[in-house]
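With one protein chain removed, the remaining protein chains of the complex are shown where they sit.
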Amino acid sequence: MVPACGLVTLTTDFSLTDSYVGTMKGVILRIFPEARLVDITHQVTPQDVLEASLVLEGGYRFFPAGTVHLVVVDPSVGGMRRPILIAGREHYFVGPDNGTFTRVLDSDPDALVVEIQERRFLLPNISDTFHGRDIFAPVAAFLARGIAPEEFGPAVRDARRLQVPVPRIWGDQIRGEVIHIDSFGNIISNISREQFQRAVGDRGFRVLINGKIIDRIHRTYEEQEQGRTLALFGSSDLLEIAVAEGRAERRIGAGKGDTILIQIDEGPAPVR
Amino acid sequence: MVPACGLVTLTTDFSLTDSYVGTMKGVILRIFPEARLVDITHQVTPQDVLEASLVLEGGYRFFPAGTVHLVVVDPSVGGMRRPILIAGREHYFVGPDNGTFTRVLDSDPDALVVEIQERRFLLPNISDTFHGRDIFAPVAAFLARGIAPEEFGPAVRDARRLQVPVPRIWGDQIRGEVIHIDSFGNIISNISREQFQRAVGDRGFRVLINGKIIDRIHRTYEEQEQGRTLALFGSSDLLEIAVAEGRAERRIGAGKGDTILIQIDEGPAPVR
Partner (left out) sequence: MVPACGLVTLTTDFSLTDSYVGTMKGVILRIFPEARLVDITHQVTPQDVLEASLVLEGGYRFFPAGTVHLVVVDPSVGGMRRPILIAGREHYFVGPDNGTFTRVLDSDPDALVVEIQERRFLLPNISDTFHGRDIFAPVAAFLARGIAPEEFGPAVRDARRLQVPVPRIWGDQIRGEVIHIDSFGNIISNISREQFQRAVGDRGFRVLINGKIIDRIHRTYEEQEQGRTLALFGSSDLLEIAVAEGRAERRIGAGKGDTILIQIDEGPAPVR
């Protein structure tokens, strides 16, 4: 575990339309005026915990060691789910125990998970509907200020995990799915470059999605003619379907959860 | 009055599409490079001064004492409305004198209100269309840097107030109205928990909105089955109509200004 560095990131589904996010920042700065705050996004699809876990996964590693990542996508606020914090190898996390941190815990199985119980680190009045303000923001502030994770409550070993969709490889097929549409309309799958290369090797292949067939992988968007569909490995090394200077999501009519299939050729790899 | 703490919040109807907000931040940082800037929201409904005053009310108290709150929703920019600053018990405010600060002044009637007149605290060229950049941002920066409020101009006693809609209680009814739809689609009324409890006590009641009837108050969203409508007191302790994991605004077709009625039972309070 590394010491906190004073940085707090925020990821929520609150949008920036209301004062909710500003209020959380106020709470943090009251407790720790030197905190440096960075938004990751506040536009997670409302109440989509799996999406929150994927967004977090895409971003947190790039922050300095000792950053506290506050993630509040919390459809069960006020109910039975526990508030937790996680002290990982290099990063801290704070949020509801609803699966948000599945990917973090997958990649850092020795991380310390603590159930937040100590009232002295929370706001005096705890509403039933806004734990982001009353519980998670103050805990993030105290963590960033240097309070040891163990101070907040007892360690727990049964943090909730989500079923993250993983691609299946059988015979000459990889069957993945669309896990995200980004703001450019790029269709992002759960098939990683490494999985693809291990299964396909030097053989030919076809990528199939919603009746569309693509038979090669480009390196950049620009290699394809403007307006044409292509497949490439994006910035998280996941297979992505794009349209050069266009929106693949509209062209192909794809959405989250749609199947994306790699059909691998039987014969020897064709010369490409 | 407490000394400025170096923090400036920003609330506007400028959205983040243009460079307007960025420009204001540049102006502040030129005058006071150590300023710490926090956005509350830039998505107030364009030119809706009442909404700005409600958003500000929901957020400002959570910030550290000595914070400067810059609020620019200014349909009459360049016209006769005065630029003002307010030095309250714990917070400072800067913006046009158009009613934005109604709720602040209601809750802090002894606050000092100053008409901004001193040209040396403004940008040298003042446009007719962007006082956020030319007047309010520099004044916020100088205030946050520690210039005394009195330096900016004469005190005034007639700051403009808006008619804020208040619920009416008569006989066995509370008649409130919808004052906000939040980004989750929750319908927020102007009926506070305290007003409700004082009028209803232990008696039964029905909440009526757009033909929909709700006969109990839940504590959390999660207590209701997914997709069903409920009433609860939200994070600002105002009565709110929600749909568990859904959007109440769409379900009920309600908008700002709609009536929300509490019909209180005549008989003794039913066992609940």
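Going by the order they are written in, the chains are A and B; count residues from 1 in each one.
In the analysis below, a contact is a pair of C-beta atoms (placed from the backbone, for glycine too) under 8 Å apart; a residue touches a chain by one contact, two chains touch by 3 or more.
Just so you know, these numbers come straight off a predicted model, no measurement behind them.
Peer 1: Tell me which residue among A:Ala4, A:Met24 or A:Val55 touches the hidden chain in the full complex.
Peer 2: A:Val55
Peer 1: So which bits of chain B touch the chain we can't see?
Peer 2: Residues 14-23, 25-27, 29-30, 33, 37, 46-47, 75-79, 127-130, 133 of chain B touch the chain that is not shown.
Peer 1: Which positions on chain A touch the chain that was left off?
Peer 2: 5, 7, 9, 11, 16, 36, 38-43, 55-56, 58-64, 67, 180, 182-184, 219-223, 232-235, 237, 245
We take it that only the chains that are shown with their structure count from here on.
Peer 1: So what's the Cα centroid distance for chain A and chain B, whole Å?
Peer 2: Chain centres of chain A and chain B, defined by C-alpha means, are spaced 32 Å apart.
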